[in-house]
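Only a single protein chain was left out; the remaining protein chains are all shown in position.
Just so it is clear, A and B label the chains in written order, and each chain counts residues from 1 on its own.
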């Protein structure tokens, strides 16, 4: 049962997805009246591709810095993207007005793109947990988190009419705090140590292999960082409207990230006694500018405001790495954050929420012209017949931060307790006799009764036998 | 002669290409009447770029899992792409109606994109042979295969009016069976073993380095997998018309791949006694959904049909890895398939052909409206004055499978026999005295009388001397 739990669960999920699609999903038969235009015109396909690169290559390789879990991180990332994007398409379909009218919803490129955005919070939560969860636990968590996340997004954006254009609150902050809450409650597993080493970003466990050759894990991680860096403007611009807000989102995100990168290099050198650079800051904090600008990327009208926000994001992200994360682990919170997602997504996400309060107060709404009602749909005078002024909107923006933080934490704690239950595969303590074998073979999460990563069965068994023999000789 | 064969051949080919281009190729002087539009509007440039990323990064790194042949795989991939895309542009030009009229043809972005598609079958065949062929053999094979492949494509698509939109039959299946047929007949070379190890996917030869540090070959291979995964919708959509068929191709391909990925993870765990994951399945079978949907991506009108095809593709691909490939190698067929291309391109390509028969029978042609005659140009009522109904079209679709399979196998066997001829560089048995040196230096195919990969000449020679010296001491 333990061994076959994961494939059986995946199979059931996939069959349900296919059934649900067969009952409720259809194409828009005549999507494009003007059949002469090309696929890159008037569709979201290129932005979808950019976000796709971010989800699969960016997040996948960002987590590949774990020496022996690089392959596991990249593959689990691919599985969760495939799984969540189907589930998110269904959930969003069920929430659509079209479904309420006709019990059926349309799948177009835009729906796929938005479903792709919904993979991000799950990948972020995975970043907080990688190396300590079995694939089964990740799949169940993804199933629950996607539902909660889309619910919160619906509440915050559709019901409360909050401006969270680049989704920094409902995606980045939500994903980070959900993951941390799960990490808090889920069954504690002694971190695999010594050879099967899991390195927790910015913390103690650390496998120094510098003796035996050059280690390239860090370079793989930089592949992730760079692709996230490059396509972050597309992420923040993906669902912006109208087009001038979308272009502002692109430019503001880019400016924020350049400034964030420069300040990160400054701080990483400044926080070191010898003025050296910390690789983790470079891999992670350089991206904080993109997260911090998210909620307001469409609304900022002065280039230097973006530069400023990027700088502040670098400060809180590096501070998070150097001071907050060690404290969180050692204090009563006792939260271990494998990839340091709190410093890359949590804190900058909250900062983005705070910026969205300030920006709505600072700018005169008349600057936006007609675009105002697409950025803040419930302002007085718009189609939605809203009655807010900028002070009321600021209150709603503030409320959104609390809702996202609260919902993520509570849902994460409950999910963590559920995943701790005995019925779901757990990582066993990898210090027993088997661990000796398992760690060497490279890529897995747990032990025989669980789901293991393997190279190849036959070869594996020969190795085991060989090693048992060998170990008798040596020890 | 043996040593200089490769550069001389390349030089002759390139000179002929330049001469042919100078005689027959020209630009369309006034390609864009509306000079105000940008290059991304109304051209195929972005789709061309996506396919370009797939050919060079995707296929290149997919084959980089070979520990000591990673660099060789990636570079040979680059050479063959450059070589084949020129040759394919010429061949397609010669087949165009414009050439028949004026002995000259136009080169535009669309022609380059289609030439880029023609590199794919050669890269697939290379995947079946890598590690056992010299660069000279690859170049000659590419020259022959490109010509045969474009001929078969012309016959199947232009003459027989078969719907093979994403080119799963004429590119994927053709490339795979051609490569396997070449592998069958080409001179057998004892696989380089022990240190210079070539690992054949899913089979015995396997170099376990887990002892001496973390191995990252698998992560490089994942770079290939992920870029292929991300841009597969562009591949299947590239030459689709009209625009609603192109958008359906994008969405269907994406859906098929998500389902295929989930089912692959399910099966890889299920086929292992301990429920572990097999890296090879994850690297290769997750892509089978994109191949299997190819021929029908433009025609499928129900999202769940794509999900279903993706699931079936995963099943046959994993089954191919676990059962068919070992059988093929050990049975009377005696075919060794280095990268397992049969399971990623061969079987799913045939599946795609079978799906194209089913789909033409299942859907009512009237659903497509005017697009019908662009998907099935020879249906009764279209411009081509065709007279087919859906049953006749299904027969042609079935015939196409047989033609592609037959042509690929026969042409592959003949090419293999030709490449076996003594006049072309062969891999020598790398077990002699030289092998000891050659394997250490890292990156080559054979020995002095052949084309070798080298780091740097002087340093190399010093090494050799040093090693000869050393070996006296040790052995």
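Note that in this section contacts are C-beta pairs under 8 Å (C-beta built on N, C-alpha and C of every residue); 3 or more make two chains touch, one makes a residue touch a chain.
Keep in mind that this is a model prediction, so the values were computed, not measured.
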**OP:** Tell me which residue among A:160, A:230 or A:354 touches the hidden chain in the full complex.
**Re:** A:230
**OP:** Among B:46, B:165, B:179 or B:416, single out the residue that touches the unshown chain.
**Re:** B:46
Subject >> Residue of A:270, A:333, A:361 or A:395 in touch with the missing chain, whole complex considered >> reply: A:270
Subject >> Residues in subunit A touching the chain absent from view >> reply: 40-44, 46-47, 50, 202, 206, 208, 210-216, 218-219, 222-223, 225-227, 229-231, 234, 237, 242-244, 246-248, 250-251, 254-255, 257-259, 261-263, 265-267, 269-270, 272-280, 282, 286, 301-304, 307-308, 311, 367, 369, 371
**OP:** Please give every residue of subunit B in contact with the chain that is not shown.
**Re:** 3-4, 6-7, 10-11, 13-14, 17-19, 21-22, 25-27, 29-32, 34-41, 43, 45-46, 49, 52-53, 56-57, 60-61, 64, 67-68, 70-71, 74-75, 78-79, 81-83, 85-86, 107-109, 112, 135, 209, 212-213, 215-217, 220, 223, 440-444, 448, 450-457, 459, 463
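Criterion: only the chains that are shown with their structure count from here on.
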Original post:
Approximately how many whole Å separate the CA-defined centres of subunit A and subunit B?
Top reply: 33
